[in-house]
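All protein chains but one are shown at their positions in the complex.
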Amino acid sequence: MTLLDIRDLKVAIGSVQALAGVDLTVARGEVVGLVGESGGGKSMIARSVVGLLPDGARATGQVLFEDRDVLTMDAAALAAHRGAGAAICFQNPRGALSPTRVIGRQLTDRLVTHQGMDASQARSAAVDLFESVGIRAAARRFGSYPHELSGGQAQRVMISLATGCAPGLLIADEPTTGLDVTLTREILLRFREAADEEGRGVLLISHDLASIARICDRLVVLNAGAIVEHGPTTAILTTPAAPYTRTLLAAVPTLPTPTPHPAESGESGEAREAGEAGQAGQAAGSADCADPADRARPVGAGVSAESGESGESVPSAGSGDEVVRVEDAHVVYGSRFGAGGHHALRGVSLTVRAGETVGVVGESGSGKSTLARLMLGMITPSRGVVTLAGQEPSRLRGRELRALRCRAQLVFQDPIGSLSPRRTVADAVAEPLRAAGVKAPERARRVAAVLERMGLDGTYAERRPHELSGGQAQRVGIARALAGEPDLIVFDEPTSALDVTVQAQILKVIGEVTAERGRGSVFISHDLATVRGFCDRVVVLYLGRIVEEGPVEEVFARPRHPYTMALLAAVPSLDGEEETGRVRLTKDPEEAAAGGGCALAPRCPFAEDACRTEEQELRTLGRARVACRRAGALPDLEGPER
Amino acid sequence: MADLTTAGEAGPPRAAAAADRGFATTLIRTGSVILGLVVLAVLIGPLLVRWGPEEIDAAASLAPPGGAHPLGTDVNGMDILSRVLHAGRLDLGVAVASVALAVVLGTLLGIVAGYRGGLVDDVLMRILDVFQAFPAFILALAVAALLGGGVPELILVIALVNAPAYARLVRAEVRTVRELPFVEASRTSGSSGLGTLWRHVLPNSLTPVRVIAPLNCGWAMLTLAGLSFLGLGVTVPTAEWGAMISLGSADVVAGRWWTSVPPGLLLLVSVLGFSLLGEGLQERAGVTR
Amino acid sequence: AAGTKGGEQPQPSGAASGGEGGALRIAVGGYVSSWDQDFVGFDLTALMLFKNVFPYMIDYGVKDVGGAQILDTESIAPTFAESFEPDADNKVWTLKLRKGVKFASGNEMTAADVKWSKDRAFAAKANVAGVYRLIGLTEADQVKVVDDYTVEFHQAFPSALTRQIQAISLYVFDSAEAKKHATDADPWAKEWFAKNPPTGGYFEVSKAVQGQEIELSANTGYPGQDPARLSTIRLTVVSAAATQRLQLEAGDVDIALGMSRRDVADLKDAQGIKVISAPSNNQVAIQMSVATAPFDDVKVRQALACAVPYEQIISNVYGGDARPAKSLVPLDMPGYAETGYPYAYDLDKAKALLAEAGKPSISSELVFEADNAEQQQIAVLVQSEARKAGIELKLAPLDPATLGERREKKSIPLQLTAGQLWVNDVEYMLGTSFTKGANLNYSNYVNDEIEKIFEQSHTTVEEAERLKLWARVQEILAADVPWVIICQPNFTLPVREEVAGWVQPMDGLARLRYLTKA
Partner (left out) sequence: MRIARFAARRLLQAVPVLLGVVVVTFVLVRVLPGDPIRTILGPNATEADAAAARARYGLDQPMWQQFVDYLGGLFTGDLGVSIQSGQSVMGEMAVRLGPTLELVVIAVTIATVLATVLGIWSARRAGRAGDHTLRVLALVGNSLPEFWLGLVLILVVYSGLGWVPAPSGRVDPDTNLSLITGADLLDAVLTGNGPAFASAAGHLVLPVATMVVVIVAPLMRSVRASALEVLGSEAYRAAAAHGLPERTLLRGYLARAALVRLPALAALVFGFAIGSTVLVEYVFSWQGFGQWALRGLLFRDYPVVQASVVVIALCYTLIFLIADVVHAVLDPRVRI
């Protein structure tokens, strides 16, 4: 008997056919992955299993759970089924935890309801359960409110809540979206354990094939409410039958550098169009797309320049003029009340020259966006100097400052949010031009030109943000950045809010933009794989400090800092192999105490006593520079390059 | 086939959202229709009645409805129907004008306070606190005594009483909006502060104002009625609903319902019209207070 | 002084009840603001209460007019006092006290109490000090203690008004008790008296719930005639007239002192309720400032006098319960003559008069008391008719403070006044209302001949002579028309049927001692 057997499930909401005949099974002890792009109906399947479809939804077919049809259950049966039968781990765990109830109580509520415990039993069981999902100091955490948890902790709590129901079937709806790569892995392993050790059936939902591929027994690929392909994981990864599956696979950015010189074929143009149509069909090998033209750049120049330098500023790969220079910058965000404050950047130095692209990577909260704002003159460093196009923004006021700001532009992480909801696309793109005092007709011409360049035809000019898809909005964002022909463009995680397939297209556009000479670019991401594609140099930030920097190939091929190694190790790959020997950081960054010595020491598997006391400085090691006293002396853990 | 959502727990919240969009529309429609009818009545009605609003029928003090006076007369022998209709012009006018003034005043203050922040914000907010601490009738009396008691002064008073609420509303909104990415985007584009404020912050901060304003129009009418009851409203014999209710409220006790019930009903209906409209807009905008 | 106090409706009154049926309840419009008669604000509830709880040495008698009992202002007899008589030339008045009269504290009422009370009144420079001036009493040492039970009042000049003035002024504090509460900073124990009711009158305040209710109990130690008939009377504050009516109908109160005219008229046929109606000398008038344009022109004043709808006001505002007044001298005042006000409602004549004056259209402000429904109604009616004659009136209801200030500045062109003279005499009337600088002369009216007549009247004691003077006064006033005299509304009071013994107070302040309840 299969645990869950969905037969020809159709769900319609109004005129929308959300699910168009889905068949799916999950057995005990099995992890089934359900993948597909956003809006494909994945959550709808999950909801139908617990009988929680949106109002007005009409469901036909059967959702058999232990041979009883959930769709026909009465209220009492449904109440018994929910939780005990099937329990969902919700996407966005922070939002799915009740904000006004301590997490311990939320868990004991489940334990009392489904496992018949009394209050004191439940309490001790809850503490045990928290510990088992990897929450440290569980007894203390019992009384925490959800907002006091980090994202990773919240996700663990969510898992404990779902497992606390002791369900036959555990459904995880995008459990790792928005999480750090380093955490993703750990969380996913919990589900494998739930299947292997507790014998539950697990339905794992994701839009990101790569991240879940490793732990799934079987994969089901959903597109537009219908299942396009299903089968054992390896089979699907290696021999995908459906074109859609291939698209999905192709969209996954992977570390292993593919062919060094991808063809600058007609593919790029096609991919863009495909993106607009939302099908992205044959964007096969879009990993290549992420790695566009500019491999041909004279990387060697960077190498030679760097080796000669030992100054505080980052060796520059570009040969052009310096567009921005950050010297020993510190940024402290004052706290709202009196003393204290958050020290977001601690002595960062960086130079970007015209014609080069610098990648900035680091976990969430490491100070990447702060660095971006600093370079744009949006914040003033509390210590240190920022020079933008030869001028110090902190010394300028009013018109001059605004004029200087026009020289540098930012592309935002949230493409729709960075467009004013009440202004048209043309209006948004024209803004830097207006600020620069360009006359109206000229403005209109240039706006049209730059939109054209981004592949947006005239009809888009009068649209408002809500009439755009995420990908289109981001094109508008890039167009806006380009419109003023700035010296510097900073991309702050420009693709992390987008669907995988769309990501690939946008990365391609960015690749083209950064390839232009005469302008410097900074590309910020927490994902090393995407950076690798088109950056000349990469800077690794950790808690406001640069811990490693150097030419892309060098850093990726031979990471020397444990943190860099860990970041690289956490990059998901499709090969599904169980990697051993990769570096895994322990604990959450939130729990890492910022003591005297190396900030990474509390999490570092290689930390020695001296690490905890000595401040680390950047040292030149080969073509890169590293802030780790043990760098070079560490066990030679090779990067993922085979 | 089963409708899963009606089974199960008490509130089908998703359902609610969907169904209530319908209800919101009903509310907005009903409110608009009510207001439309009232506006129509007070615009056209006066042209059709025989008596002037302040015209005294010497022979008919407190005449019951019927005959020459379809809704009877008040203690002065003035025709209730005529007065009620004329009063509507004044009441609706005062309500809309005072709220408009309050919106302008409040929005300006709120924007400045919210966008500038810091000391300016603190000082402005404290001043608003001071204002809010004054009971409406004290303000009313002060304004009437200082500027003279007329309709413009009443508009000013009601606007002053209302403005702090708008200022707070707009300020809160501005503080949220100014942190949104598109505002930062505008600033990184090199726009001037005022430009950003005008083009991006302001248009995106006015939703709650737009939603609250109709609710407030109703409230303004009630305030006017209250002021009239305290003798701080319009001067006799100006036709105004609140003044009429107040003048006629004692008659109710004597069984002479017609002096206060018609203005009362019209006031109720108009305020309700505004409230329904406001509630509907609120529902639709999803704004919660 | 002619008290023109309109703001608070309660025409003080009273009613008597026959004991067993429990306390008599009277609804009043507001609570007393203070118990201190020397220093307080003017509020009619308080003044009425004072009449009943302060020991007044002399008071008006009662007479029967057409079946109604009214206070007789011409017969003033000692009550708490033994006697109050003048010497031969009417300048020195001797007050003899009864022996053994006690305050609630047990202290005996003596000459020292009278002296202390009068000293206090002069020190207060307020109410009593003001009216005493009319009879030549201005200094504390004009009041002399002869022995424990005798006090002399040495007036600067003889006056026909002494008895009447003293009837409203000769009240006495328990000075022994007062001195206990006096301090250096507060030698007259103002603080204490503001909060604590006086004792020794016809009634003692046996309970006072601030803002809500006052319970009066008869003073059993009262030595004179007409002691309080009812042992307990309760005054309950009911601010809204409409609720007073409901409570009276429900029998929760026996007498309602703050009801609107209209409600009273309604209640005439109501079950279980009777409406006492008695003529009063309350005058309702519009005073026109003869010093301000356009009312400095007598023709304009006459025009307005012809544009006021007298009948309509009497029927609409007073439900017919008012007498048309044909003179500025009140009806019932000795000397009243029909010829004193030869104007009637006649719009054509009004227009003609305006035309004669060369001002076919004029505009002015008409001031009245905000919060006074009656005046407001009159103002509306007047405005409506005056407009037809070409006189545009802007109604201006004023709050008490503003009204007081503007009256003080004599800057009101037209104002509605209502009130009754506390002394029923033309000399008093002239002295308060029609002579130069008189306090109630809001018209700023000055006429040399009237000034002379007023002078003359001080020393004219012969009744016939005086009447002759009054006839002349009315001729002059008829020609000059400083006031539009609207009417003299009757005193009306709705009471439960069981209530009897109401004596209509000519000064507007009810004497509760006559009330009984069946």
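A, B and C are the chain letters, set down in written order, and residue numbers restart from 1 in every chain.
One rule holds in what follows: a residue touches a chain if its C-beta (ideal position, glycine included) is under 8 Å from a C-beta of that chain, and two chains touch if they have at least 3 such contacts.
Computed from a prediction, not measured in an experiment: that's the story for all the values here.
Shown chains touched by the hidden one, complex as a whole: A, B, C.
Of A:Gln106, A:Thr176 or A:Thr495, it is A:Gln106 that touches the chain left out of the display.
Checked against the full complex, the candidates C:Asp59, C:Glu177, C:Glu215 or C:Glu427 give a single residue touching the omitted chain, namely C:Glu215.
Of A:Ala96, A:Leu345, A:Leu541 or A:Ala569, it is A:Ala96 that touches the chain left out of the display.
Mapped onto subunit B, the footprint of the missing chain covers residues 8-11, 13-20, 22-23, 126-127, 129-130, 132-138, 141-142, 145-146, 218, 222, 225-226, 229-230, 242, 245-246, 249, 252-253, 260, 264, 267-268, 271-272, 275-276, 279, 282, 288-289. Looking at subunit A, the residues touching the absent chain are 50, 52, 79-84, 87-88, 90, 92, 95-101, 105-106, 109-110, 113-114, 145, 147, 158, 161-162, 165.
In the full complex, subunit C makes contact with the omitted chain through residues 1-4, 27, 31, 33-34, 36, 39-42, 125-127, 129-131, 133-134, 190-191, 194-195, 207, 209-213, 215, 234, 236-240, 242-243, 246-247, 249-250, 252-253, 370-371, 399-402, 404-405, 407-408, 432, 439-440.
Keep this in mind: only the chains that are shown with their structure count from here on.
The mean-CA centres of subunit B and subunit C are about 45 angstrom from one another, to the nearest whole unit. Inter-chain centre distance (subunit A to subunit C, centres taken as mean C-alpha positions): 89 Å. In whole angstrom, the spacing between the mean C-alpha positions of subunit A and subunit B is 48. In subunit B, no residue touches at least two other chains. Among the residues of subunit C, none is in touch with two or more other chains.
Within the complex formed with subunit A, the subunit B residues making contact are 1-5, 7-8, 12, 14-16, 18-19, 180-192, 195, 199-200, 203-204. Per the touch definition, subunit B reaches subunit C in the complex via residues 54-56, 58, 61-62, 75-77, 141, 145, 231, 235-237, 249-254.
Residues of subunit C touching subunit B in their complex: 240-243, 245-246, 260, 262-263, 266, 309, 312, 315-316, 370-371, 376-377, 379-381, 383-384, 395-397, 399, 402.
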